[in-house]
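Only a portion of the chains appears, each positioned as in the full assembly.
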Amino acid sequence: MDSEKVFNYDAVTDQIVQTYEDDSGINFIDNKNLPVRDRIIHVLEILLEILFPGYTGKRSVTKDTIFSVVHELLLAAQRDLAEQIERALRHRCRLKDCHPCDCPRMAARCSEQLLSRLPEIRRLLKADVQAAYEGDPAAKSFEEVVISYPYIIAIATHRIAHELYTMEVPLIPRILSEWAHSQTGIDIHPGATIGNHFFIDHGTGVVIGETSIIGNHVKMYQGVTLGALSFPRDERGRIIRGQKRHPTLEDGVTVYAEATLLGDITIGRGAVIGGNVWIRESIPAGTVVTVAKPESMYVTRGRKRDRSKNGVKK
Amino acid sequence: MDSEKVFNYDAVTDQIVQTYEDDSGINFIDNKNLPVRDRIIHVLEILLEILFPGYTGKRSVTKDTIFSVVHELLLAAQRDLAEQIERALRHRCRLKDCHPCDCPRMAARCSEQLLSRLPEIRRLLKADVQAAYEGDPAAKSFEEVVISYPYIIAIATHRIAHELYTMEVPLIPRILSEWAHSQTGIDIHPGATIGNHFFIDHGTGVVIGETSIIGNHVKMYQGVTLGALSFPRDERGRIIRGQKRHPTLEDGVTVYAEATLLGDITIGRGAVIGGNVWIRESIPAGTVVTVAKPESMYVTRGRKRDRSKNGVKK
């Protein structure tokens, strides 16, 4: 009857609880102030409703009601966002002796600062929507872009997360950006600096690293990576965090699908990076970079034909 | 006390509301008829339940109850879908003088036409499931394919969205396809024409553009792009929309992972496009295209070995 013995929940519970001991970081016991992901996403949805009023179609907004609707949404966002930022700040402070605690005041101020940036974020997003419409022949209308393009979720979330990142709010910027990543396949680190009239078409697989700097009127396609080439390490072999290690793209750069740009390099104004190209060096303004050699081999019914640059006769 | 001043919600609200003025496209004030994304996804879930009865496991369906279950689901789909299509049509009509308004009747007819296409869509999906099972050694059963493969969500949603696209219903086809994109990483524009026995394995990163035409028994893998090479523009530099600008894949074509096919080219019957290949020209039937040259360099403990075509001795 050995195989039928009653399962010992107490023993398994004990074994699991033992794995929590002497642990930092991957359990959150006694951490009452951890920010709550679901609440943060709820705030984001309120902010998106302010930025694109009526776009969800859930509530109809008229010229007569718009002031009171926005006012109410701002109050709701402030209340919830300040609470979550306070949790994030307290979590960071938990090992420090920082009383009289300044976390509630700092949280309120960070939250208000984000709200006061919304008009500017709104202006940037209008230009992003315009860039999407102008850059994509499949776009039928501005409305279609706003309602259906995953890119809009990605860039709106990024512009909000980036504000919180620059205020050094812990945890929340990355929770926001990884939520957008899971919705869109577009992974923009909240640290990235992005200019106006930006557009990413299709988007799945795009990675934009923490210290990337992107100018105005830049366009890119699915699968583009702005990544780090290698990580500087300290004398103990630990990664040094925070250094500039990702590309800078100047105004008007276009990067086609699946191109990979690595390291702290500069892609000059108006340069065009072709699909599938790997770049590990700076590129002068106005340069077009493409895969150099026709790289394909054709075999038709057993006969080989090399259509490389040097022709089929070689 | 300057830093402690009360946050001025009225002023920020004013600034935000000002950004809404003289705007077209990225706010939806006074647009009572915008389609509601959540309702559209709800209709899609009903349609998927009709196409794969019982697959969610949420309700058990028997031979005795199946007729009444499907009948009820059709009525529910019709009611909600017609309302959303009417909203989309009214939104498109809002600037035109089109009364006596035909939107409600057109919406009812489009919705009914979609429902009457469900038996044919069901037949196509049966063949798609079969293609998935036959094409993937990791597939354990038809059930596993239907219940767990993201491809099934992508292709079922596409076959529905494509019907609405061909009826020129605005907004809704793209909302459907981008929802599937966010669930699966597979981005199929609702305009794409796709034959029977289609299969995409893994799927993440696949992009199939608006004017792509895919024959029967075509198979592709993750990261494949059927994209546009360049966009024709009018004399004012604006993109001309709607022209054929994506590839045509004839029957029996296979496209391996990360291959990129660009422009209005034709991949002939039975051709095989290797992984990572970039194609910008038509390919004859029966041709196998692969990356031509061994492209890797090996370095072992400081010693370089070039394993290119010309051998390690050079």
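A and B label the chains in the order they appear, each numbered from 1.
One rule holds in what follows: contacts are C-beta pairs under 8 Å (C-beta built on N, C-alpha and C of every residue); 3 or more make two chains touch, one makes a residue touch a chain.
Just so it is clear, the structure is predicted and the values come from calculations on it, not from any experiment.
Colleague: Please state how many copies of the single repeated sequence make up the complete complex in this structure file, given that 2 appear here.
Modeller: Here the complete homo-oligomer in the file comprises 3 chains.
Keep in mind that, in the parts below, only the chains that are shown with their structure count from here on.
Colleague: Where the CA atoms of subunit A average out and where those of subunit B average out, how many Å apart are those spots?
Modeller: Here the centre of subunit B sits 23 Å away from the centre of subunit A.
Colleague: Note which residues of subunit A are touching subunit B in the complex, please.
Modeller: It is residues 50, 52-58, 60-63, 66-67, 70-71, 74-75, 78, 109, 112, 115-116, 118-119, 122-123, 125-126, 129, 133-150, 183-185, 202, 204-205, 221-223, 257-258, 275-276, 291, 294-301, 306, 308 of subunit A that touch subunit B.
Colleague: Which stretch or stretches of subunit B touch subunit A in the complex?
Modeller: 3, 7, 9-10, 12-20, 23-32, 34-39, 87, 91, 170-171, 174-175, 177-178, 181-182, 185, 187, 189, 191, 204-205, 207, 209-210, 223, 225, 227-228, 231, 238-243, 245, 258, 260, 262, 274, 276-279, 283-284, 286-293, 295
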